[in-house]
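Note that one protein chain is taken out, while the other chains of the complex remain in position.
Naming follows writing order (A and B), and every chain is counted from residue 1.
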Amino acid sequence: MEKYLYIALFAPLVSSLFSALFTATPKKQFVGIVASFLIFSAFVSSYILLGHIMDGGEPIHVEMMTWMATGNLYIPFGFVVDQISVTMMMVVTLVSTIVHIYSIGYMDHDKGFNRFFAWLSAFVFSMMILVMSDNYAGLFIGWEGVGLCSWGLIGFWFHKDIATWAANEAFIMNRIADLGMLIGLFLVYWNTGTLQYEGAFAAFAQLDTATLTWIGIFLFIGAMGKSAQFPLHTWLADAMEGPTPVSALIHAATMVTAGVYLVIRSNELYSLIPHVGLFIASLGAFVALFAASMALVNRDMKRIIAYSTLSQLGYMFAAAGLGAYWVALFHLMAHAFFKALLFLGAGNVMHAMHDELDPFKMGGLKKVMKWTWIMMTIASLALAGIFPFAGFFSKDTILEAAFAEHHMVIYGVLLFTAGLTAFYSFRLVALIFHGEERYKIFGIHPHEAYRFMLIAMSPLLILAMIAGVFQAPFFEMVEEILGAAEYHIHSHVTLWIMLVGTQIFVGLAILYAYKKYGTWSSVPDGSSKMENSFIYKLLYNQYYIPYAYEEYIVKPYNEISEILWTKVDQKIVDASVDGIAGFFYSAGENTRDMQSGNLSTMLKWMVAGIIILLSLAVVFGLAARYSGEIMAILSGLGV
Amino acid sequence: MLDHILSILIFFPALAGILGFMIDKKSIRAYGIAVGFVEFALSLWLWFAFDSNVSGMQFMENLPLIPSFGINYILGVDGISLFIIILAAFFTMIGIASLTKTKNEKNMIITLLFLQMTMIGVFSALDAIVFYVFWELSLVPMLYIIGAWGGPLRIYASIKFFLYTFAGSLVMLVGMLFMAYFFYQATGTWSFAILDWYRLILPESFQLWLFVAFFFGFAIKVPMFPFHTWLPYAHGQAPTIGSVILAAILLKMGTYAFIRFSLPLFPDASVFFMVPIAVIAIIMIIYTAMVAYAQKDVKQVVAYSSVSHMGVIILGTFALNVEGISGSVFLMIGHGVVSGALFLLVGVIYDRRHTKLMSEFGGLAHVMPRYATIFGIMLMASVGMPLTINFVGEFLSLLGFYEQSHILTLLAGIAIIVGAIYMLSAYKKMFFGNITKDENRELKDVNKRELLALIPLSIITIWLGIYPKPILEPINNSVEAVVQLMHNKSTTVEAKERIPNVSGIVISKTSTREAH
Partner (left out) sequence: MEIGLNHYLILSTILFAIGLVGVMRRKNLLLLFFATEILLNSVNIAFAAISHYYGDLTGQMFAFFVIAIAASEVAVGLGLLIVWYKRHGTIDLESMTSMRG
């Protein structure tokens, strides 16, 4: 079994290095094919490992070699395949296989075709390290690795200023969170003496609540950055500047869920500190609503999907915070499927529309892009949580969990957000695929994507439809490790009312979206009443948060840096050094007149010197002679 | 031969340098590379013969110079100094190999060989006077390199460099003399041998004064805030090779001396000054990172980033536990490799465009993809990406200091944020976007000679990031001995608490000689 672990882990690395060999050469089709094949082999290995774990096999634990060892610290490159990591491995390898194949078509005409696969596979490798590591330090390797790859992929089209800006923003914002994560690691090490999950979890039980709370908070700060939780969320929407397959893989299915994975992985920690868990759940619910509200009015197709991702991450955190770790993990998995599908569909649309992103400039595309239309509709249905698609099973369970745990506010917020989700998802679908063909105004001739791209997407389509059937076996598998409880609502009547009520509520939201946008005929020009309302502007400008960051953090940072350099460093620190040197220099400069070369002047100085020396000799002689009296006088003066 | 390998390592380049005057101008480069290579091979042999399980000094040599004053030519290496010596030999070799055509090439190479002698001398000397002599001698070749091959402000920069560091060293010399005097008072014999000094337990009040005296010499060399302003000038004006050696090796003298002198000689004072020095280190980290962000000149960005990273090294050193000090020693190696490589990279573009202003570049990734890739690797190493060499050192340094102070470590950890800010924005300005200047359209990518230096550095950067054990293990053993020594020597209650007891066996105090 260890063989499969190594294949799953290192096939992406081999793929990345192989593609990297060709970065300087023109596009080679086989690079994409080989990379896809290697990632596929990682997927197959993960699948075999999943089978092993599902059959009740022991978790596989390997220790490759020492990484860092000094003092009492010992960090190996250790990897573990257990119920949690195997789930993540499946999600990661499946979605990345599909994205790799899809990218062969999507990046067809791009100069950086080979480079793209090098980065993409490197990302998969980092993600595999992240989920498979058996210690926090290894997780941190993957954590930073995915950050690096995300930087390289967001800024993939590096000639675009906005893309590289977004890449830097993502990297730096993640770094802020990583500091929290790092501090969390330090706390774990100094309190438990190890960074291995096993040892640390075993030691957590003996620690006092205050320490555990701090550990929980700092680790969660790390999770907030990667999973783009408020207030570190702005990078995710900006990250949409990257190629669409990247958005599908990194910014929907895998990397952004790393934060959720961290909380699930540390479930033994968070079960000990339910108050932190409640905070996480509340923040998650808040973000769910907050992000959904921004998605309502946005006019950028990819950003809408990004906000929906953010919103769904909020759901996952809400579940994880309430202790329903398996529900969070299940939603993570289901979400990966339908959200990746949605993004890839959006990629097809973008290709067809020559990189146009405003859904208001599309419309009626279902005639030319039938399959994309079907896929995106089903993905949106799954996202909205309509029975019997994947989202129904995962998202509704979160609602049930919140209800069963008696957190009615969280439940209410999440329920309301479910309606919003349905609305903005179908607003997007309606605007793109229904209504009048507004794209004709812009002279675009859309076309359906390559057939193999559609075929590559089809596994996601199937999974988005049927992922619900995995709920029971999944629960059985993770039950042991996540200490899972099924969330039964005691009365069957209540349960049915909830289920049906939610379905009706969501269905109404979908119908409303279709009614409002299904027959849209014009491109808004900013003159309508709604567009000038305060709420619309607030939401459209993302609550002015990016503006505030720019204005109150970025600009002051620039200015302070400038001041520190030109004023403090040059005018104070360096000037005082030069001042000391200048003092000696000018003292020399001024006293050189003494050295006039005139014998008479020099003799005068000599005489002056003799007189000073003589008088000093006299003064000290007297002082030594009368020291007793002088002391007496001084002490009389009270000195 | 192994008995005298350290003397050979020190004086072989110097002798070769003297012989170099007789070599023809045309073949001097080949000669220099050959000497550098032999020296590097010797240093590798030293590593090979080094027993990493021994924590104490190895390859000791002892030759009386002025026996009546206890001044002896004592050499020796342990895990702390071994790798810096190898690094010095390595950088001199690739520095000569990748040297661009300059005027007076012969003088440059001979100067570099003399510089190598002084550097290896500093890191292997175990007698304070011998240490001091090499320490000061190292200024002379550097002064010459900056002053003769530097930019327009070279005279100002070189004199500033020389006088500033020299002034600090003088205070240090006074400290050394006092230390020897206290030793004489306590034992009745004169000795400048560092290992003898290690056995002397000083009262805390003496320690404080001596610590301050040594601190001036070391802090200016590091350079610590607010004594850092000579560094940007020196880097800004020095030729590429000068900056590379300065950043990679010369700065490490200061931090190395902290570990060799300040910590084991003055454990109580080290604990006493831990918080103030940590605050200075944090100021170094954040303040210089912000200053680096405001720079227009890419070489200045790297220069200020050096100061910022040295702050982390100082912090790790004053963690006073095995994790922190091992991390700081490892980060010395890591920072040497990475900042040396970054200066070489800046030199690459400077040779082509004769400007270092970032506004003159932009979109270089289009025309110089290999250059952009190597720069990217070094950039990521510089911001402390895991699996690169710098991460190991930074992680351990911060981890070590976390035991001493939580809040200060949190502040120091901002290094990973601000570091990313200035480095990424510099990278974006240089490499991303479209090519805006016509001069940049025809730039040639890195050539073979430059790759000769950059490829090994890239390999080391990643190799030691993934597998730091070969270096970390000997470092760890020697650092454990240092920490144990400090724990045993410390007299105040606070110091006993702060400095961990590594082995758990406390050597009884009566066996050590006490001053007064």
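Observations on the structure shown:
One rule holds in what follows: a contact is a pair of C-beta atoms (placed from the backbone, for glycine too) under 8 Å apart; a residue touches a chain by one contact, two chains touch by 3 or more.
All figures in this text were calculated on a predicted structure; none of them were measured in a lab.
Put simply, the missing chain touches A once the whole complex is considered. The hidden chain makes contact, of the residues A:Ile441, A:Val469, A:Ile535 or A:Val607, with A:Val607.
Touch with the chain omitted from the figure is made, among A:Lys3, A:Lys529 or A:Arg592, by A:Arg592. As for the chain not pictured, it touches chain A at residues 592, 594-600, 603-604, 607.
In the analysis below, only the chains that are shown with their structure count from here on.
For the pair chain A and chain B, the distance between C-alpha centroids works out to 36 Å. On chain A, the positions that touch chain B within their shared complex are 23-24, 65-73, 137, 140-141, 144-145, 148, 151, 155, 158-159, 161, 164-165, 168, 171-172, 175-176, 178-179, 182-183, 185-187, 189-190, 557-558, 560-562, 564-566, 568-569, 573-574, 576-577, 581. Considering their complex, residues 160, 163-164, 225-230, 287, 290-291, 293-295, 321-323, 326-327, 363, 365-366, 369-370, 373, 380, 383, 385-387, 391-392, 395-396, 398-400, 402-403, 406, 409-410, 413-414, 416-417, 420-421, 424-425, 428, 431-434, 466-469, 472-473, 475-476, 479-480, 502 of chain B touch chain A.
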